[in-house]
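Every protein chain of the complex appears in place save one, which is left out.
For reference, chains read A, B and C in written order, and residue numbers begin at 1 within each chain.
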Amino acid sequence: MANRLFTSLMAAGALALGLAAGAAQAADPIRIGSFLSVTGPASFLGEPEKKVLELYVDRINKAGGVDGRPIRLTVYDDGGDAAKAAGFAKRLIDSDKVDVIVGGTTTAATMAAVPLVERAEVPFISLAGAVVIVEPVKPWVFKTPHTDRMAAEKVMADMTKRGLSRLALLSEDSGFGKSGRAETLKVAKDMGITVVADETYGAKDTDVTPQLTKIRSNKEAQAVLVFGLGQGPAMVTKNYRQLAIELPIYQSHGVASMEFIRLAGGAAENVRLPAAGLVVADQLPDSDPQKRVVAEFSKLYIDHIGGEPSTFAGHAYDGLMLAVEAIRRAGGTDRARVRDEIEKTKGYIGTGGVVNMSPTDHMGLGLDAFHMVEIKQGTWKLVD
Amino acid sequence: MFAEFLQYLLSGITIGAIYALAGLGFSIIYNASHVINFAQGEFIMIGGMSAATLTAAGVPLPLAMLFGLAAAMLGGVLIAKFTIERARNASVVTLIIITIGASIFLRGLAEVVWGKEFHRLAAFSGDDPIAVMGAAVLPQSLWVLGVALVLIAATGFFFNRTLAGKAMLATSHNRLAAQLVGINVRGVVLVAFALSAALGAVGGAVVAPITFSYTEMGIMLGLKGFTAAVLGGLGNGAGAVVGGLLVGIAEALGAGYISSAYKDAIAFVIILLVLMFLPNGLFGKRGTERV
Amino acid sequence: MSTAARARAAMTEPDAASPVPPAAAHAGPPILAVEALSKEFGGVHAIEDLSFTVSRGRIHSIIGPNGAGKTTLFNLVTGVYTPSAGRVLFDGQPVSGLAPYKLAARGMSRTFQNLQIFFNMSAIENVMVGRHLHLDRRLLPALFRFPSLVRKDREAKERAAELMREVGLGRYIDAESAAMPYGALKRLEIARALAAEPVLLLLDEPAAGLNATESREIDELIKLVAGRGVTIILVEHDMKMVMGISDHILALNYGRKLAEGTPAEVAANPDVVAAYLGTLD
Partner (left out) sequence: MLGRVPVLVGLAAVIAVLPLVLTNNFLLNVAIIAGFNAVVCVGLNLLIGYAGQISLGHAAFFGLGAYVSAVLVGTHGWPPLPALLAGAAFVGVLAFAVAKPILRLKGHYLAMATLGIGIIISIVLRTETDITGGPDGMVVVPFEVFGIEVAGESMWYWVVGALLLLAVWLSLNLIESPAGRAMRALHGSEVAAETLGVDTTGYKVMVFVLSAVLASVMGSLFAHYLGFITPSAGDFFKSIELVTMVVFGGMASTLGAVVGAVILTVLPQFLTAFQDYQHMVLGAILMFTMVFMPRGLLPTLEGLITARRRA
């Protein structure tokens, strides 16, 4: 008796799932899939990314779609867990049968999905920061944000300018933080900076005072660089001020969001970080080619989503636009042709800078689009 | 050297005070109903989230805290009324799953009401650290300690000096006898949940400026509270308070001198060591099984 | 012994620990000797400096008012408690401190004053647990259902059913233990204890809570079992029953020996009358 019940339960479950999957076979939309860290420690990156994707897909569809075809967007929340991200990537590829994937908030989520998209040969534009995503070049994988290496270079160039040469590094145990740490150590050697302390903290830590107490006791350090993303660095910054550490503090581009300033409150004052032009749009010179694009994006974001747009929102916008442009140029959703067209992107002006891709560069951004900003009176101030 | 130690000690006592409040909450509910309430951490979350989001919306802090308190107490009473009371005779594991279900539900509800992002609550009296012999203390830490002290003293007064409190203690010692002398034992369970929820909610509100508020903030705090309660001996309120402080201090010292990455493991290592030698916790009743 | 060794012993040596066969009655040393035994609970002496012996093949009763230490004594003898002082010799060997399951392997079996039925199992499975020591207790044969194990298990089931009929539980053979009345559960414990084929059987108030007819039936059952050469130690409040079936009686009060002897001797002892019978009135 219970057996029969079990059978029918299983069958009903399977059937309903099948229906759910099958019901969506209307028209012939362009299928764009995404997995983002809408919850978890990277939520302040993932949440705006999701909203931006939804907003722009909606706008494109209202304007008649891409070559008359509407876009159907499928977004899953990986909660910041790479294994979940891999599961959702599999679901996007096998069940939702997407034409292109724009997503992967974190480096870990991206790297978990890479083998899957490579095997299934689906173009994948990642929104995550680490350089490992595009180095070595993987045929089907692209990314929109600046790399951690560029961030390290930018920070150390700024240090040199200020006459500082001894750095205390505090990096997160996430993929982004780990890659950032490795790049920082490498870049430091080339740029003549000595790393005098090398501590790590957990992405979900609610108290980083022990590590900071050690850094405070280190008499050699002249500046501190925090490599992490999301709420962790905000916690670090708060604890930093709590311990009354006087050294200049740098963050990475993983916190370039008003959300960071909001969370850290007054503690965020005087924090310096490299960021895309987006956050300082109004301070850019009129000659900057990005200015118009960024201003337009900011206005739309503020009108439709609310709050200040973060650079992460910008990464999602860039990713979506790169995909849409490539599909348009490819004249359809043939995956190989879309991939080729993404790789041929030249002179695309996005929120992150001017993108010039090539078979050897799947990001296509130069250091010139990366600005050093400082937080002053609760907002971004362009340093250079 | 000493400044460093003091710094660790102070942060340990601060977080330990929150564990103590959570542990006390576990103990009160355990005494009244022999249930381990895995939703205890969610009461902390409700307190923290209410305070953070309502003040952000312009509500004065005391009012926001009061609202959080009321919301958590209502949640606690509803859990007691609609689940625990109905599942009196279920096994230990079943009751654990019920409270875990309640915890997932409350967390889900919080996600819908407040969203999944992190919220900041301004410190009650500014962010300027106070220097104490080379260590820096946030004024908020003093708030946490002060509030925890008041709550713990009030709880102690309630159980030892008031009739209602004594009735609850009596019920925990002998449910049947309590029933016979006219104590409303069902009421006792409801009051226990309300009281634990109140402790959690206030704790959550005072700690939120230190930890941020988010829907998952209660998970680890709740587990540490459970550790505190077991360490002190289940059902022993004073034990739970001592347990909470011990866990907090050990954690902070461990993070400072041993490994910050293993900070969260320290509480559990301690509890395992203690249980290996004292199967009923530090201050738990020892007794031989009656056959 | 280490856990490792214990686990191995339980799992890999099915027959090494089988009990002593029902021994030749009335021979050798006393089956049980208790020497200067004491047990304290937080300063209170539940048993104090108690010595006595039990000879083979007899019905030996222990009496005493509530709190006299009878159940504590049972728990000490069967290894559930460890004595504070003194020792217990079973079949001439000191056994204090041995785990109950090892004493069971040497041929000791018992019932409980407060029922200790496996309510998560059927009635016949309860009795089959009693056969545990006589079956293949290893893990691998169980997992892969070795034919020899299955065969012995089937025999054990038949034996268990037989035992249930013997103690008058014939109509409960297919019942769930949780659905059985109190009186039947008392017998179920006896059947379960007998399934182990003990040489010494300790019965803790087997007639408590039973009506007169049921009591008489238990009485008959005890005599039947004793008649097969199993030594019985009985704790019982039903004086009529105790006086009727016992060969020997030990009277306890406050954990100490009050009197010892034949039923007639004990009944005539003024201390016993004062401490115990007197209170019955």
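By our rule, contacts are C-beta pairs under 8 Å (C-beta built on N, C-alpha and C of every residue); 3 or more make two chains touch, one makes a residue touch a chain.
No experiment lies behind these values; they were computed from the predicted model shown.
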Exercise. Could you tell me which shown chains are touched by the chain that is not displayed?
Key: A, B, C
Quiz item: Just one of A:173, A:361 or A:374 touches the chain that is missing; which is it?
Solution: A:173
Quiz item: Among B:20, B:45, B:69 or B:106, which residue is in touch with the absent chain?
Solution: B:106
Exercise. Just the residue numbers, please: which parts of chain A touch the chain that's not shown?
Key: 1-7, 9-11, 13-18, 20-22, 76, 81-84, 86-87, 90-91, 94-96, 106-108, 111-112, 115-116, 173-175, 178, 202-203
Quiz item: Touching the missing chain, which residues of chain B?
Solution: 30, 36, 82-83, 86-87, 89-94, 96-98, 100-109, 111-112, 223, 226-227, 230, 234, 259, 261-262, 264-265, 268-269, 271-272, 275-276, 279-281, 289, 291
Quiz item: Can you name the residues of chain C that touch the chain not displayed here?
Solution: 3-4, 6-7, 9-11, 17, 78-80, 99-101, 103-105, 108-110, 112, 116-121, 125-126, 128-133, 135-139, 141-145, 149, 153, 156, 189, 192-193, 195-196
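The rule we apply is simple: only the chains that are shown with their structure count from here on.
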Self-check item: Intersection of the contact lists for chain B and chain C
Solution: none
Quiz item: Of all the chains, which has the CA centre nearest the overall CA centre?
Solution: B
Exercise. Can you check how far apart chain B and chain C are, centre to centre, with Cα atoms defining each centre and the answer in Å?
Key: 47
Self-check item: Distance from chain B to chain A - Cα centre to Cα centre, in angstrom
Solution: 36
Quiz item: Quick one: chain A and chain C, Cα centre-to-centre, how many Å?
Solution: 72
Exercise. Would you pick out the residues of chain C that each touch at least 2 other chains?
Key: none
Exercise. Write out the stretch or stretches of chain B touching chain A in their complex.
Key: 4, 7-8, 11, 15, 111, 116-118, 120, 122, 127, 129, 131, 136, 138, 210-212, 214, 217, 220, 252, 255-256, 260-261, 263
Exercise. Could you pull out which chain A residues touch chain B in their complex?
Key: 38-39, 43-44, 47, 173, 199-202, 205-211, 213-214, 217, 231, 234-235, 238, 241-244, 259, 262-267
